[in-house]
Structures are given as C-alpha cells and as structure tokens.
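Of the protein chains in this complex, one is absent; all others appear in place.
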Amino acid sequence: MTELQDTARRLLDEGEVKVVIGWEEGRRGVRPVFVTSAADCDRLVFDTRCVHNLATFLNPRRSQVASLGKAALVVKGCDAKAVAGLLREAQIERDGVVLIGVRCGGVVGSPVAPDAPALTAETVASRCFACDVREPGLVDVLVGDAQPEPPGSGTLDERIAALDALGPDERFAFWTNELSRCTQCYACRQACPLCYCERCIVEKTEPQWIETSPHPRGNFAWHLTRAQHLAGRCVGCGECERACPVGIPLALINRKLQQVVLELYDYTVSDDPAVPAPIGAYATDDTQDFIK
Amino acid sequence: MADFEPRITAFVCNWCTYTGADLAGTSRLHMASNVRIIRLPCTGRIDHMFIVKAFERGADGVIVSGCHPADCHYTAGNYHARRRFGVFRELLSFLGIDPKRVTFSWVSASEGGKWADVVNSTVERVRTMGPFDSYHGLVGAASPADDPFASFETPAGATGDSAAAPASHTGGAS
Amino acid sequence: MSDTKKKKSASSKAATPVTDAAVAGTASTADGSVVAAQVADASEPLALGEARFLTSEALGWLVEGLAAAGTPAVAPAWAGDAGRAAGGVGDAPETEYRVVSGAAELALGERLPRLSLKQFFLPPTEVLFSYKRNGADIELTPAQAARDTVVLGARPCDVAALPIVDKVMNWDYADELWNARRAATTVFSLSCKVEDDSCFCSAVFLGPAALKGSDGRLTPVDGGYLVEAFTDKGAAFVAAHADAFADLPDASANSAQAEQFRAAARERVAGNLQVDHGRLRDWLDHHFDDPFWASLGPRCNGCGVCASVCPTCHCFDIVDEPESVGSGVRRRNWDTCQTCVFTLHASGHNPRGDQNARYRQRIEHKFLAYPLKFGDVLCTGCGRCSRACPTGQDMAEILTAIDARAAEDAS
Partner (left out) sequence: MTVTQQTQSDSPAPQAASIYQPDLVVVESIVDETPDTRTFRLRFKDEAKAASFEFRAGQFGEYSVFGAGESTFCIASPPTRKGYIECTVKAAGKVTGQLREVDVGDVLGFRGPYGNVFPVDDWKGKNMVFIAGGIGLAPVRCVIWNVLDLRDQYGDVTIVYGARSVSDLVYKRELEEWAARADVKLVTTVDPGGETPDWTGEVGYVTPVVEKTAPSPDNAVAVLCGPPIVVKLTLPVLERLGFADDAIFTTLENRMKCGVGKCGRCNIGSVYVCKDGPVFTAAQIATLPQEF
C-alpha cells in the first residue's frame, strides 16, 4: 500500500508528526507498529488482517505512546468512529492527531495469517456486515481505492435474536456458563478504545462495587457494568471479544445494546464527534413505557 | 410459592417518592412489609450497580422510583435516569435477569396511594416468581467448604458457582 | 550507551548470596548446584516397570470410571463455549483443560488448551479462609483441603511449569494450598506434536516430550497411547487401574513408533528459537535503562492476558469479600504485573509508571530474576503469550532480539 507509506513518509519528513501508528507484518500476521523514522515507513501495510482498533493508542493515559510525540493514526471506518468517541468525550484534541483514513472493504476475524485472506461470508468479521463507513469521513488524508460491500450476513444479529427467543432462565444459564470462564483479566477493557478511564470502577475499593474475584457473581457484576458504561458509545469493533483469552462472546452484549439505543433513542454511533452520545443526553419525550 | 416472603429493596428519590412513601405510612395505607427503602437525592443518582448489588446481597426484587418527568428537584435527574434504566433494563434481560424483578415507577410526594400499590404489586409479582436463588447461588455460601473452586466437584444441579475448574461446562446448567 | 555498565550486577546484592556463576552461564540455584532438573528431555530417566498400552476407548472408560468414583479427572477437552461471535469462522475449535466426565469431551492432541494447567493448582480465585464475627470475637475457618485428582494428557510445557513454580511456593514459607493440590494430583503428560512456530520449549531446557513434573507420559501410537510411569504416584495409578491398561500389542514396534513421534516433534520445535540464557541474563542485568524496552511498551495494552494464559505466572492478589453482615471470605485471585495498579502505592507513587517498565518487569522476572533466585527459567516455551496477545507481542521475537543484542555486547 505505497500510497499509505508515502503519506506516512511525508508527514514524518515534514515534521508534522513524530510517530505514525499503523500496522506492520509481524511473525504472526499483522500487528500495530509505531513508526518514528521515514526509513521505516515501508513496513506499513493495510489489508484484510488489520483488525486492531488503533484508536486505543490515543488514550492520553498511555504515557509510553504519548511520550512518542504527536501521532498520525491510520484509521479504517470503525476506528474513525472510536476516534470520534474520544473527541466527543474531550479525551483528545482534533488537531492533536493526524488521521490517515484508509478505504476498507471489510476485515477477517483474526490478524494471524501469513498473507491477507480473501473475504468470504465465512471469513469476514461480523462487524463488517452492512458497514456504512467503507469511506471513513473523519480523516485528514484518505488513501486506498474504493472497496465493494463486504460479503456475509448479519450473523451477530441472528445469534442475538436466537438468544432473545429464549426465556430468561435459559439466557441466564447460557451467560452463567460463558461468564464462569472469565478470569477478570480485563483484556476486554484494555483492548477497548473507549475504556480510557484513569482508574476503572472495578479497581475502586472504597466502596468496592464490583467484586474482582472471578467467580460468576463478580463476573456478572463486571460484565454488566462494562456493557452499561459502553451503551451508546461502543463502535462495535469486536476487539473486546477478540482479546478475551477464554472466548466469551462479548460482542453479543455490546451489539445488543447498540440495537437497544437504536430502537429506544434512534441513535447509531457515527464518526461525527458533534452528535452527542445517547446516555448522558436526554429528550423530554423519551419513551417510558417500562415506567409504571 | 405462596408462602415465600420476598425481600425487596427500594431505591427512591428523596424529594418525591420518599415523601410519597412517608405519606402512605402516615395515611395508614396497608402495604406489604417486605420492602427496605434506601433514600437517594434523585433517581439520577441511582446507579445500575445499586440494583446488581441488591441482588448480590440477597434481594429477590428491586423498586426504583422517583419524581415524575418535569418534577425533578434537580431539573433533569429523572430524564437521565429514564435513559439509563431504559438501556439497563434491556441489558439485564439479555443476560437472563428477568426484568419483572425490577419495578420502575414515578411516584410524586402526594401519591401515597400509588406508592402502596407499587409496593404491593411488586411484592405479589416477585412472590409468584419465587426467590432469586439462581443469582444468590452464583458463589458458594460463605464457608469455604462448599465453594467448589476449592474442592473441584462440579455441583450437580444448581446453576450455582458453576465451574469447579473455571473452564468447566456447567453440569445441569444449560 | 545509556545502560548502567558501571553498576555492579544486581546478582551481587547482599540479600541472597547467589554466585556469579549464576550469571556466567549455567543457571545455578541459591546453593550453587547446577540445575539438574533443567536438563533437556533428551536424557530420560528410566521408566518404572515396562510401558503399558492404553487404547483410545480404554481412555474413555478410564475417565468415566474416575468421574463415577468422584475423582476429578482433568484432561484437554473441547471448549464448552458458544464460540466467538465477532470474529469470522476460521480457527479450529478451541480446547481447554477441564474436569471431564465423558469420553466424547476428550480432545487430547488437538489444539493447545487455551488456559494452562496452572488453574488447577492456583485457581483464578480461591478461598484462603472464611471469617465469621460473633459478638466481639472472630472465628476463622481454614480453606477446603484439596481432593485427589488425576490429570491425563497434559502438555509437557504445562506439566513442567509445576515444579518450576513449586520453588517460589516453597521458598522459606510453604504455600500449603498449592502444595496440597500438588500432592493430591497425579499428572500424566502427553507427548506433544508441537502446536506451531510460536512454541519454543526446546529453547528453555525442555522439549515436546519433557518429563519434568510428570508422574507418567502418554505417547500416541497406533490405536491408542504408549504409557510410561516415572514416579511412584504414576506407577500406583497404573496399578490401581490395571484393567484399563493392556500389554503393548508389539512392544518393540510400538516403542520405536513412540520414539519416532517424539523425535519428529523435537525436530519440528528445534528451529523455532535458540537462546543463550547466560548471555541473555547478563544483558538483562546490565540494560535496565536500555531504549529497547521503549520499543515494546507502546504496542502493549497492559491487560495481562499473557500472564493469565501463562503456565508459570503465579502472581496473585488477596481480597476480602463480605458475604453478609459480619461474615465473609478472604480470597486469592490471579493478578498480573502488567496492570498499572499492581505496584501503585497508597500515596499515588508508582515505581513502574508506564508500560515500558511493566513489560520490562515481565521479561526480567522470567529470564533473570527467577533463574538467579530459584535456578529455573520462569517460562516453559508454550507460546501461549504470543498467541493470546491482542496486539501481537511475540515472545520468541523478543528473546531473539535480546539474544542478538547480547551477542553484540559479548563480541
């Protein structure tokens, strides 16, 4: 992707940024890279394995990244939505980062593959279904050529519908089984671009709202709070689920809440920082049929 | 479960519902005594974690009540709460916690009668649903003896602390 | 060179008299004896009694028999989960170590189980004791004792981790909870076919058929497994379940086939990584402030998945959990040095303020501190940290990079 490499080289040469955060080929597929010299720009790649949401590295509390200086961030559409989230919540300044948008036709589920797998209905990540930002808007520069609609069906929504069709007790049994494997390592939190709190509520001890012991009771409290704190903010990049070492289908929970805020408040997360997130704002005529 | 006495926790706002509940008391209205009231400045201050912590500590049902829209002492607390609980109610349901165990209501300072109805209807509804054992049993009882993590057996029936080995397929759960 | 060459090596601190030999090359324990246990698995101790044969069906009956008798049988099993939703379908189904009750669940020799065997000796959460207040007094009840358990078909990299962690768990104070489980558990490892190029057990004094920590070993042969016992516990288990084990159909052919399987695996893993541990430790000991660490921190999310999946990471947190008024439990939970709160002082001071420092701690503890103090590298080369890392940190690559720098230093 020479257009991307040239853009990065120009930004570094002109001194507009000190570091370009993108993807590189590692020993095990692609992974994030922090290019600080023009010579290394040809390590930058972009293909269907670039699943990471690089907006996580804009969290100002990551001093090991912030200390590298002003950054240029390579963003596909869903990453740009996360950057919009950080701007919407005043975590970063718009002119504090240069956004190199890249046109994206969908990615696969895992970055680990010797070369870029072709996109098919089976290999495409479920987040890419009906993607509306194949041409990211929140960018300073846009590279790459136009991409067709990604293949695949709404498997995520189908699995949620299947769970919704069950009764509460069956769903409770399903989630007790899934969440009992959680070891509360918080990889889901650390992988999320919008989980940027200095000290997460789960690490607060006075009072200790969430039990940090990874038994099912503590795990329910943790995952309920994580999902609730992301309601209306989550961009659906699925990185939380990919980071989970024990394969808990966390994307189902976050996607469900995306459906809920759409249904209740007609809100879809976008890459426009001006549109306020639904929770935290209100309308006097919000639905209240659940309130007797 | 006719003879079961459910334990209900109520989180109420200080300006409207708490006063309404007080009015219900002074008017000697008949109300079930299963409810323990926790007073908070506003429904806007009622965090979703309060509901989860109530269930963790043994509640079978929860009531969240505050001022009607436009009555809020702090102007918009109840509007924010309305959106927050609109979403959280769906989240609870999705993870399998029956939303019928949580009652949301607006009760103004003058609606002592309505408060009595909210209490009685919630108690009856939760009584028929039975104790929330599945949530209370999520961890073995206090004594370490029957905490399966310590002794590796997979509990036969209950969806209690399901994993002997943390990654075990729960016996009888699904 | 911004490193602190002038500073004496950390090993000469007065606290633990570790000889300089520990740095020079051979990893020696505090009392200086060369670490015999760390001999690569090539030179194998003699099996107790001659090898037995366990058919795949018999393994299933054995597991069901153990379950019926109430003895938890832990084995690699198909992950009992609903499968990831966000990722595209692609990877082979995941496996996990689990208390199994039926033959159908077994997944020996399939993908490497995602969490290591550690979870059965240091569970993610474990009750240390419970307390109960009555009046002014407090009543403490010790934790539940461990029960006899059998592990069948665990990978050598998981099994070898147990005696490695034994050392810290018995350094001066003995951790009875860990020791009780170790004593109560009989471990049969499975000769490994090598998962992928992230494995590097041969680079940390082990191998795909290493015997370290195992009471016995299964090696795949036609129709089942060649079974060898190496400790009394292993021999006792084989004797106690003699009906499941049979004579080898053709002893010499089976043994040759088993050895061929193991040799092929050793061949496969050998190329993944070669490291000179003495030189590596020396470099780590003198490059605390090296800019190399600042090249690792930025990519790291600081989540500690690497520690959760690691067979040798043993750090834990201790918390109290009130169950009701006046009573509750004190629990021990998994923890990791990768989170920012791990070393945070109550005053707000944090000796390891950023991820560069925390990632350095992970490498220094495993490849410098633990070998100096306990004589074993705190890593068995299973490669799980490289596979599980959400941002692609690759342990084999990091060790290769340090080894290259160390070679440069040495020349």
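Every chain is named by a letter (A, B and C) in the order it is written, and numbering of its residues begins at 1.
Keep this in mind: contacts are C-beta pairs under 8 Å (C-beta built on N, C-alpha and C of every residue); 3 or more make two chains touch, one makes a residue touch a chain.
Since this is a predicted model, take the numbers as computed values, not measurements.
The hidden chain makes contact, of the residues C:A77, C:V151, C:V319 or C:I363, with C:V319.
Listed residues C:V309, C:A357, C:C385 or C:I402: the one in touch with the omitted chain is C:A357. Although one chain is not displayed, its contacts with chain C can still be listed: residues 7-16, 128-129, 131, 133, 136-145, 147, 168-169, 171-177, 180, 288, 314-320, 322, 326, 328, 330, 332, 335, 337, 342-347, 349, 351-352, 357, 361, 364-365, 368-370, 372-373. By the touch criterion stated above, the residues of chain A touching the omitted chain are 205-206, 208.
FYI, only the chains that are shown with their structure count from here on.
For chain B, the chain whose average C-alpha position is most distant is C. Averaged Cα coordinates give chain A a centre that lies 32 Å from the centre of chain B.
Between the CA-based centres of chain B and chain C the separation comes to 43 Å, rounded to the whole angstrom. Shown for chain B are the residues that touch two or more other chains, namely 139, 149, 166-169. Chain C has residues 79-80, 96, 115, 124-125 in contact with two or more other chains. Those residues of chain B that touch chain A in the shared complex are 48-49, 52-53, 56, 69-70, 76, 79-80, 82-99, 103-106, 118, 134-135, 138-139, 149, 159, 161-163, 166-170, 173-174. Interface of chain A with chain C (complex): residues 26-34, 52, 56-57, 62-65, 67-68, 108-112, 117, 122-127, 152, 155-156, 159, 174, 177-178, 181, 183-187, 189-191, 199, 203, 208, 211-215, 218, 238-239, 241-252, 255. On the chain C side of its complex with chain A, the touching residues are 79-91, 94, 96, 114-115, 124-125, 197-198, 294, 297-305, 307-309, 317, 319, 321, 331, 333-334, 336, 339, 341, 353-356, 386-388, 390-394, 396-397.
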